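Not every chain is included here, but those present sit where they belong.
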Amino acid sequence: MSKYSIILGNLGNTCDRFLSSGYKDELPKETLIRQASEIDGVEGVELVGTWDVSMDTVDTIGGLLEKYGLRCASIIPDHFSQKRWGRGTLSAKDPDIRNQALDYTFECVEMARRLGCDTLNIWPGQDGYDYVLQSHLVRERNWLMENIRKVAESAPDIKFALEYKPKEPRNFSFMARASDTLLLAKETGLDNVGVCIDTGHAFVAGENVAESVVILQEYGRKLFHMHFNDNYGAWDDDMIVGSVHFPLYVETLFWLKETNYDGWFSMDQYPYREDGQGALRESVLFLQMLENKLTAEVMEQIRDLVTTGDAVKSQRWLRETFFK
Amino acid sequence: MSKYSIILGNLGNTCDRFLSSGYKDELPKETLIRQASEIDGVEGVELVGTWDVSMDTVDTIGGLLEKYGLRCASIIPDHFSQKRWGRGTLSAKDPDIRNQALDYTFECVEMARRLGCDTLNIWPGQDGYDYVLQSHLVRERNWLMENIRKVAESAPDIKFALEYKPKEPRNFSFMARASDTLLLAKETGLDNVGVCIDTGHAFVAGENVAESVVILQEYGRKLFHMHFNDNYGAWDDDMIVGSVHFPLYVETLFWLKETNYDGWFSMDQYPYREDGQGALRESVLFLQMLENKLTAEVMEQIRDLVTTGDAVKSQRWLRETFFK
């Protein structure tokens, strides 16, 4: 069984552009951490900068994680929830903002070290553009790459998982798809820069997640991290895993195992109106149900199926193997 | 268990715009009919005009159906596969084409009668437009409605199931969505005009099929026919049922039963590169597996779930009820 983690904020209050105060009430961090620890199989949490952790609170949070027996799976620097980042962070047109973003990212490296965490999950959500003729595409994409290189070069003890997403909050993100982001990671020339797949982001990008896994692993073992959720295909709905799709998770887990992915299985949801702990627990249980099926014998069966490529046979196998 | 049927041509050769000769070989009609009869649970076939049946062949085909113990679930008039229909049929700009289309549709009524079939499934795929400023939207939509009224009025013994699809082969179809088509059906003022849902078309339209079922049934029991298939959400991929999605079929079957739909469950796929019989059989088996679960007790459980509306609870119930 893989290591499971959750993004801590998924247990808390979540808002959208219409209900900015959020659909639920704010809960104390300790409550969130305790709730995370109560989900069977969850060993770690991901902490979002500003929302969950800062230089001021890092030691307190570290203490709480220890108290509840959880590891810090990654820190997700806050490159998205402050007004100053509204027009970009590491690729912002304003050099002062770029520097602030750089400084802040260095700070996150420091926080990770203090928490004994070896991964920064970088999601530069504000880096991109909304309109045509709004971005100097050459220069800004380059700033993004160079700044990631600067941080990663200085912190060889930390892995940098670059999380892609086609859009939102910008209409076009610079890190939009698996391969775009892999190219950027490779361009840094650094071994500690790789990619994070968020299954929902990949669906929105029109990717088959299993193939994105394979691309990243085949071009130099660059899959550093996995975020799991589900959606209807057109938007990052951040739903319970398995609530929309089914067979593609089987294929995804097969290729994760087949390509020897050994990172976290981290839940990343926005249960706006649901019980957060329950929603996360369901995702974990769904994935564990699938993982439990992937015995050596079943792995061999799947190897046969993908070698043969008979869709009828594969569908029958899926039905007979998974459904009552 | 519901009545199952298949569209006969699904067993034969299928082509696309790049491989116009098709991915497989042509098979004799009798072979197709025999293959249909061999799928457990399949009691009927749908016949596509021109491809499967015409005034000249209707009696021969009728004899073959009898020989293999199959009923004709519907005739789908060929409003799409002839050069003369390229710019529309019942709503074509050319009055002569409109008349030809009308005459041909009357002919299909006659064929249905000879086959003891009570349903025409009308899919006017060529009726619509590709570019802006290409259609006189008022006039052409009206011609479509009037011509359907003319045929339906003259044949009260036949049900007319209007099948909607947002696009393909036109970029915009006049019968595009469940509600558009229901409006048109109601505008005819005739009880024997209703709607056919093709699950894949509904996905492409962004509809939740279960809700489309409810809309059609609640506004006057207008759901006349069901076509089943699956796709990735953006295009009419016409795949094996359950090969992409899972929970939404449960909800769909629930509401079909709850609103007392008693029509056919008809398979409509394009197994371009698959064994046609195998692909259709898998779809039937998948749906029967779900139907078998929907006992009186389970129906009551689902009534509770939709009344409560707790997504976490629903997802857990789905997992525990359907998965091994």
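We just call them A and B in the order they show up, numbering each chain from 1.
Please note the rule applied: a contact is a pair of C-beta atoms (placed from the backbone, for glycine too) under 8 Å apart; a residue touches a chain by one contact, two chains touch by 3 or more.
Here the structure is a predicted model, which is why all the values come from computation and not from measurement.
Peer 1: Of the identical chains, 2 are shown; go ahead and state how many the full complex includes.
Peer 2: 4
To be clear about the criterion, only the chains that are shown with their structure count from here on.
Peer 1: Distance between subunit A and subunit B based on Cα centroids, please, to the nearest Å.
Peer 2: Computed value for the inter-centroid distance: 40 Å.
Peer 1: Which of the residues in subunit A come into contact with subunit B in the complex?
Peer 2: Touch list, subunit A to subunit B: 206, 232-234, 240, 242-248, 271, 273-275, 278-279, 281-282, 285-286, 289, 310-313, 315-316, 319, 321-324.
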